[in-house]
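One structure below.
Heads up, one of the protein chains got dropped from this complex, but the rest are sitting where they should.
Note that the chains take the letters A and B in the order they are written out, and that residue 1 is the start of every chain.
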Amino acid sequence: MRFWLVAVVLLLAACGQGEDRAPEAAPVLAEPVEVAFNEAGRPVDEVLADSQVVHRGNGEEPQTLDPHLAEGVPSANILRDLFEGLTTNAPDGHIVPGAARHWDISRDGLTYTFYLDPEARWSNGEPVTAEDFVWSWRRAVAPATGTSYGRMLSPIVNAEAIFAGDLPPEDLGVTALNDTTFQVELQDPTPYFLGLLTHHTSYPVYRPAVEEHGDSHVRPGNLVSNGAYMLADWRVRSRIELVRNPHFRDAGSVIVERVVFYPFEDENTEFNRFRAGDLHWTYQVPSSQFQWLEDNMGDALVVTPWFGTYFFSFNLTRPPFEGNLALRQALNLAIDRDILTERVSRFGEIPTFHLVPPGLPEYESLDVAWADMTQEEREAEARRLYQQAGYSAERPLEVELRYNTSENHRKIAVAMAAMWKQVLGVRTRLINEEFRVFLQNRAQRRVTEVFRSGWIGDYQDAFTFLELFHSEHGRNDAGYDNERFDRLLERIASERIPASRRNLMAEAERMILADQVILPVYHYVTKRLVDPLLQGWEENVMDHHLTRHMYLVRPREVGVEEAAEPGEGEES
Amino acid sequence: MNETTRDAFDQALDSREVRGRSLYVDAWHRLLRNKAAVAALVILTIMIALVVFGPMLVDWDHEIPDWDNYSTPPSLETGHLFGTDALGRDLFARTMIGGRISLLVGLVATLVSLLIGVTWGAFAGYVGGRVDNVMMRIVDAVYAMPFMFFVILLMVVFGRNIFLIFVAIGAINWLDMARIVRGQTLSLKNKDFVEAARACGATEWQIIRRHIVPNLLGVVIVYVTLTIPQVILVESFLSFLGLGVQEPLTSWGALVNEGAQEMEVAPWSLLFPASFLAVTLFAFNFLGDGLRDALDPKDRQ
Partner (left out) sequence: MLKYSLRRLASAVPTLFLLITFAFFMIRVAPGGPFDSERALPPEIEANLAAKYHLDEPLVFQYARYLWQIVQGDLGPSFHYRDWTVNDLIIQGAPVSFALGAAALLLALLVGVVVGAWAALRQNRPTDYTVMSLAMLGISIPNFVLAPLLILVFAIVLGWVPAGGWAFSFDRMVLPVITLALPMIAYIARITRGSMIEVLHSSFIRTVRAKGMPEKEVILRHALKPALLPVISYLGPAAAAIVTGSVVVERIFTIPGIGSYFVQGALNRDYTLVMGVVILYGVLIILFNFMVDLIYAWLDPRIRYDDGETA
């Protein structure tokens, strides 16, 4: 009978929810004490919590922790803690010296000489040498490795040819001048090269471990890394646990002793775990909960602009959009971005008509005419263009809008279809595809018409967005094929004067927008919940947050127990 | 997924195999005496009427968002009787449309499985011998297959398409039916009245049509009423995985899944579709139980 009682309680609970809007279970988030710092900039011991174990929600289970094979944000997050490139990120995202203490750049911008930190150590105590970098980078570009992000190293001399299998990896333009001096030759001046070096493709791997263990060199016990943390335990789809690396070059500044990353397949599940006090940091938040979060967990909710753009693309190789600029523009203008961001995505995403997100220090997008119109004017213009393209109420456009399975994509697509219907009378067929099917259809361009796209910049430069539309880029799913644009990209790549490079890039962006290749919707934000007791991190546009900058502080009230050891006892 | 039906049949199987036509009249009267079953029947009738005509009762369309009222609770003022979903679409309209899809999925998938199952089972049972043996071995083999995996694969391979959902679920759900029908047919075909018909020169086809099929009707009806709710649940599971019907269409499963994501911020978006779903499943199950009892003269009173 007990059991039925439970059932009844549940039902009542369910009904009860219907009555009042704000259920209790107001999350108990402790307030942090005021943090004081010593002269070294380190928080004083008195404010630090006794237990320095951080629990981070981390999206899906990483495919691999091999820095040269990994892809996706979840693995990148863990790899940033495990490894360190020549450069690394400060809490605010700025690029600062990492394994290299300093470097020289030649006049022509083609030769970089890195002077490694003599204190740099692998987690087994061995020194990190220039030779380690040479070997690792050769491994990263060797076709046999199967590096997914090889592109990150492609500015280096001969990298492209090595990828293609035309040259052996030994021909890569890198040399160890001595144990601590590492030299790189670039093909073209690449102003964002130092930024690329924070990416995991450029991390060194420990040669003896890779040679001894092969594919399983990244398992706990085998993995030797050079970052602030080392791998202690890895339970697939349960937890990945890192502990402080005592040999790390700056080990003294690292406060958090252990960090545990938890994979989640479902954002609501992660949210529940955070509410239950199991996590200090989430990977995301459920998109439908914004209002609730703002009302109930305002202290923990962190929303930051992110270096990415959510847009839709037109397939330019098939009717109805092939050669139909007016139609593409009509569909573009008929979308009310304010409604999409305020009422659909709801997390303060930045509505946009552009491809490149704002906030780049060296770049500013050029204005497009329709950005300054009111929505009414845009809609009127859209109707005019729609007519001009040969469509009308009697002869409406029938179009397929394709997106991959996800709550947010679904909502945006439904809303856009409704807007097209209301403004233009377009009949939209929504096609939701599972991710792999979607990717394949996009790449083949045989069935797509309008489809969801989106891009998070790989490095802090507008080029990461522009290169997507080169006629031969592997992700040019719109099929944009404009010789002028291609030539412009090539000029940007070899341009040495920053100001001219910037102008060329802005021109390239405007070309894409004027040709109505894409339908930009908004610039992404990252949104997560962070326990107020977890400090030391800062919001940054790349969303790179190294655990070694973080620390847990004591809660303010004396009587309140400290956020007691979340996650402890799990999976013993 | 077929557990109740199986049980239903195990019991129905033991029941009298051969009945006159009046059996169904008798059964109908017995059914009418069962209050729960009658209530279920009434509820189902109302439900079907609602989902068929309901969408015509409101001004709101199930696919056009009302941008001024997104995620609003039920209210007479706005005209959204069940409130709106996260996109401002009227939940009443969506619940009704979703009901159409869910019931349709349940019905069509069940019919597909019925068609395959009855044909397979009747054929195996009627022909008998080695053919029967092989056919039933195949059924056994398919039984060992993880059913849900194939539904998922089918959805992945062939894309999302309501028609396909029907067929996929139906194509996998026919095993029980085949087994039951085979058993029934086996025992029927040796009965005196079948022999008599044969002696009178009736063709095989006539025998199947006149004698075998009508006598299978009882189990089939029970099977249908108990399978429909299961199929509706399978569909909701697919919706949970994001493999269900395409927007802007919806189903109860899809609505309940969306509602479950927002049960705290917008409880009505879970409550209404979930109640419709639960009540319907409830009614089907009660009706099925009632039918089983009614068709089984070995009275349990």
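Note that contacts are C-beta pairs under 8 Å (C-beta built on N, C-alpha and C of every residue); 3 or more make two chains touch, one makes a residue touch a chain.
All figures in this text were calculated on a predicted structure; none of them were measured in a lab.
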{"item": "Of A:278, A:336 or A:379, the one touching the omitted chain in the full complex", "value": "A:278"}
{"item": "Which of A:241, A:434, A:495 or A:515 contacts the chain that the document leaves out", "value": "A:434"}
{"item": "Option touching the unshown chain, where A:65, A:116, A:397 or A:488 are the choices", "value": "A:65"}
{"item": "Contact set of subunit B toward the excluded chain (per top definition)", "value": "1-4, 6-7, 10-11, 36, 137, 140-141, 143-150, 152-153, 156-157, 229, 233, 236-237, 240-241, 253, 256-257, 259-260, 263-264, 270, 274, 277-279, 281-282, 285-286, 289, 298, 300-301"}
{"item": "Positions on subunit A contacted by the hidden chain, ascending", "value": "3-4, 6-7, 9-11, 13-14, 23-25, 61, 63-66, 69, 71-72, 143-144, 146-151, 163-165, 215-216, 218-219, 235-238, 262-266, 268-269, 272-273, 275-276, 278, 434-437, 439-441, 443, 458, 473-475, 567, 569-572"}
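Note that only the chains that are shown with their structure count from here on.
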{"item": "Touching residues (chain side subunit B, partner subunit A) in the complex", "value": "63-65, 67, 70-71, 73, 86-89, 155-156, 159-160, 242-243, 246-248, 261-268, 270-271"}
{"item": "Partner subunit B, residues of subunit A touching it in the complex", "value": "14-15, 17-18, 21, 23, 268, 286, 288-289, 291-292, 339, 343-344, 405-407, 410-411, 413-415, 417-418, 421-422, 430-434, 437"}
